[in-house]
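What follows is a single structure, written as structure tokens, with notes after it.
A single protein chain has been omitted; all remaining protein chains appear in their positions.
We call the chains A, B and C, going by the order they appear; numbering starts again at 1 in every chain.
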Amino acid sequence: MSDGDSSSTDAGAQAFFEQTADGDVPDASWKDRGYRYFDLYLAAPFRVAWSDWRARIGTTIIVFFVLLGTVGVRVVDPPVMNEGELYVPWFQTTEFIFGTERFGQSIGKMLVHSTPAILKMASAGILFAVGLAIAIGVVAGYKGGTVDYLLMTITDIVMIIPGLPLIVVLVAIWQPRDPFIVGAILAIDSWPSLARMLRSQVLTVREENYVEAARAMGVSTRSIVQKDITPQLMPYIMINAANAAKSVIFAAVGLYFLGFLPEAGLNWGVMMNQAYNQGGALANPMSRGHWLFAPMLLLVVFTMGLILFSQGMDRVFNTKIQAKHAKTVEDDDSL
Amino acid sequence: MARTTDSTDERSTDRASTGANDSVVSLEDVRVHFDETGLIDGLRGEDETVRAVDGVSIDIPENEIIALVGESGCGKTTLGKVAVGLQRPTSGTVTYRGQDIWDAKEGNGDPAIPYPEIREALQIIHQDPGSSLNPNRTVLTSLLVPLKLTEPELGPNQREQRVYQLLEYLGMKPSEDYAHRYPHQLSGGEQQRVVLGRALLMSPDVILADEAVSALDVSLRVEMMDLMHDLQSVFDTSFVFVSHDFANARYFAGTVGGKIGVMYLGELVEFGPAEEVIRDPQHPYTKVLSWATPTLDPDLAAEESMDPPVREIDIPDPIDPPSGCRFHTRCPEARAVCETTTPELVATDTDRQTACFRMDETHEYWDSQPITGGNDG
Amino acid sequence: MNETSIHSTRSSTSSETIFEVEDITVEFGMDRGTSRVVDNVSMEIERNEIIGIVGESGSGKSMFASTLLDAVEEPGQVTGTVTYYPEDGEPVDVLDLDEKALRTFRWEEVAMVDQGAMDSFNPTMDIETHFKETLIAHGSDVDGGMEHARELLTELYLDPDRVLGAYPHELSGGMQQRTLIALSLVLKPDVIVMDEPTGALDLLMQRSITGLIAQLHERYGITILFITHDLPLIADLADRIAVMYAFEFVELGPAYDVLKHAAHPYTRALLKAVPNTMTPLEEMAPIEGDSPDPVSVPQGCSYHPRCPLATSKCRETDPGFHDVDTARTAACFHWERSAAAVSYTLSGPNEH
Partner (left out) sequence: MNRYARRLFQSVFTLFVVITITFVLYRMMPNGPIEAMQQQLVSEALAKGENPDMSYINHMVAIRTGIDPNTPMHVAYYEYMRDIILYQDFGQSIAFNAPVFEVLFYAMPWTVLVSVYGILIGFTTNIILGAVMAYYEGSIFDTGSTIVAIVLNSIPYYVGAIVFLAFLAFQWGLFPTGGRMYPDSTAGFNWYYIQGVIHHAALPILSSVLIGFGGTALSMRGNCIRVMGSNYLRVARLRGLSDGRIAVRYVGRNAILPLYTQFMIGLAGIFSGSIIMEQIFTYPGVGWYTYDALVNRDYPLLMGILIFFSVITVVGVLIADLTYGLIDPRANTGEKEGY
């Protein structure tokens, strides 16, 4: 694209700009430009998401748990036996807000130290499910034809295979202990719906006029995918990442609780399992139930955070995809 | 059987052009068939091919305006996209200044003109301005894309200057305010101006304007078309203007001495200077379109019939187009011969071509039996 | 102020009023202020006429049409009165009807065809059921009604058997549009309100449908209110034309006069700006400036920022209607000078 081979008609454009290029417009500084990019790619989507109460609460909850699992474990000491009375009920003493279990360990501390495993499983699940879904969905949508047909057939089959029984079989055979691997296995049925969604999005976006216009201008495919297609997929990916995390955590806690998964370190499911098997918490819900209910409470709050986040994002991006720039757009529907 | 142009001597008569050799883009016997046959359909031997464009040859000269007119589904947009290299023809060739576009793209042979240059030279403006701009980008970032491609040596600030200048020229003042808006913060007319500006920043040789004013209010169309004319003279661009509206086509092509091509079910049925085609339509289908264009003058309108001059209102299915002359199922002048024989696009005047037997006073058509009936939906 | 009422525009004494609209205002509350999309509008519609209402998109014409059926949706607020005069019987205050009476009034007396024909049918119900349920809902004779429906469909160049047995998605846009027209006529209403009924269609289909509308008008003696932004479309269809600009009428009169000798500067500018096949190309020119925002309509005459005739009077005072002749009225102080200021030609001198 050197100047030499420019066709004769470029002269018109040159003349046009020379003729109008008199006025000196002040240069936009690099700082301005940097701010603009920051505003476009980070601040604006965040502002939009923040405008929805669901996303706001959801994000707060998720951030809280992430902090709990990362900073919390450093601040809070690990539980030790007999640090308190046995079976102190919850919300009775300030020292043991969540009470103690049968060895007198603080359930509150146990909860804190159970969180990292959950976060690891969730992030492994997200990474696995979303990564696979992006790879399959985008490739299928962009390549089309036989590749699309094959990938979608695989996706459909995995979608139909019942997830939990398959997971149980895999777990039985492999006996995984590493939370990352557990997370990945539990996410085995979380990717197909996202892959399908991404595929149909890619198909839609690919036909959008502005993508055609970009192709007409000779913009590279990589740039089109990066700048024109991916931003449209981001909301779907984020929503589904939250959903994948939710289903991984659901399954993990449930399977640890019933002892389907080999015990490895502390997590909410393991705590529930101990309370159930060793504490008889189920049969004595009033006196020992807190051992079982405390991790359940955290589980519910965390999943609620994820659901609120995904619903908030869904609402924000599906109904107001136009109103990307929240700051300057009037709130025309106050729903 | 579809019309074929197998012999070279025929081409000289049936291609729509001004006859000059200075064409920027040439289409030669272009066909575009969309295969809608599913896997099972295929197994059952059902052919669901849509013949969107079927054997059209057309030349687009430098600085020319060509309006393609026809009902929806007649293939005018597809033909336009073939002309700007966005749709690959099933058969036939598209050349840019003598270089086959698709050969250049795939690197067949040794292209005389590299593909990126061809790509730059052929641009498109869509019907719906709202979807032609990436909703995630501001006007400025959208307009910087072509500048980065065509003027890589410019600094970022210079590029921005150019965008501001362009916006001012497009009547969007204050330009700095408009530059930082998102597409949804612009009116339809303003969006379309940005799209036009983006195409022009590529300094293209040909712009396909696909129903570029149809989405705008009637009262805004002339303004937009005037702007396109202004920019055409500045940037030396040819336009392929696709429209279903005769009045728009006439204004856009007619004011600057452009041509109108009338398409019906994938074929070009009439081609000629805009005003002549409008004033004196030769093909019965062109006459129908002319009737369909409402007349503003009540005196003239009173003379027109309210009944449509077609035997059938609905357009036939392009999957299984009628035999012979494709218009014979609806044509008020159709005769038996039209069912079996396909008329060629032949020169009827110095720069006009029409594909109808009625143009030939000695054709067997005149002895053929008229077809009646139809008009029953 | 030589202001007269728009009511005086009845073209002849023989005609009788079917709709009388008085001081209708439609408002929507928005965050940035009240949006007044119809601004104190009055007019009379005569029995058995085709009246065309022309205006740019967003000029309030659709909202005006909706008020005739009291069909403005929440949160729109309508004030004013709409009186309907049935062929025989007492006048009806439409905006005051209770739910039951309104249900009967709509479609039996006044039917509506709007722009979204592609989206006017229940996608999970066949066309025949649409006709039947309408007849049943109004307690009409179903067999007789269906026979009438078949006649209507045939007149609209449709094959009744095929159309009635089809689901909406099996029909093309043009077919759905024609079917909707047939559906609107099935109860033999006296008035049909058509809001851009040909908006999304091809030219040929548009023109065919307007032709069919004219035929149906003649055969069944229906009053038709035809709303469009496409002025040429109603040029040979409408008996009278009302031009809307910025949420109010600016000119009203017999179609011929309005087209040939438009009195309001906006009408004249519009006629100049509309692409058509007969006007000499050099005569066409766009209207300068932008249409006003419903939240902040200019003071005085709403057209003054774009008008070449605007004086300080126009900027301050709302002009009100001025009689151009017995049948025609224009909302302009300077209508007598408009012909000189804005010239236009509808067809070239060398025509026919």
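Going forward, a residue touches a chain if its C-beta (ideal position, glycine included) is under 8 Å from a C-beta of that chain, and two chains touch if they have at least 3 such contacts.
Bear in mind the structure is a predicted one, so any value in this text is a computation, not a measurement.
Touch with the chain that is not drawn comes from one residue among C:Val54, C:Leu69 or C:Met146, which is C:Leu69. The residue touching the chain not shown here, chosen from A:Val73, A:Ile97, A:Ala135 or A:Leu164, is A:Leu164.
Residue in contact with the omitted chain (choice from C:Phe19, C:Phe64, C:Tyr85 or C:Trp107): C:Trp107. On the side of subunit A, the interface with the absent chain consists of residues 54, 153, 156-157, 159-166, 168-174, 196, 200, 250, 253-255, 257-260, 272, 281-286, 289, 292-293, 296, 299-301, 303-304, 307-308, 311, 335, using the contact rule stated above. Hidden from this view is one chain, which touches subunit C at 69, 71, 73, 103-104, 106-108, 111-112, 114, 116, 119-126, 133-134, 137-138, 167, 169-170, 180, 183.
To be clear about the criterion, only the chains that are shown with their structure count from here on.
Chain centres here are Cα averages; for subunit B and subunit C they lie 33 Å apart.
The mean-CA centres of subunit A and subunit B are about 46 angstrom from one another, to the nearest whole unit. Remark: subunit B residues 62, 84-86, 97, 113-114, 116-117, 119-124, 126, 128, 131-138, 141-142, 145-146, 149-150, 152, 156-157, 160-162, 164-165, 168-169, 176, 180, 182, 184-185, 195, 198-205, 234-237 touch subunit A in the complex.
Subunit B meets subunit C in the complex at residues 71-72, 187, 217-223, 225-226, 244-248, 250-251, 254-255, 275, 278, 288-304, 306-308, 310, 312-314, 375-377.
Taken together, the subunit C residues at the contact with subunit B in this complex read 56-57, 156-159, 172, 174-175, 202-208, 210-211, 214-215, 229-233, 235-236, 255-256, 259-260, 270-271, 273-279, 281-282, 284-287, 290, 346-347, 351-352.
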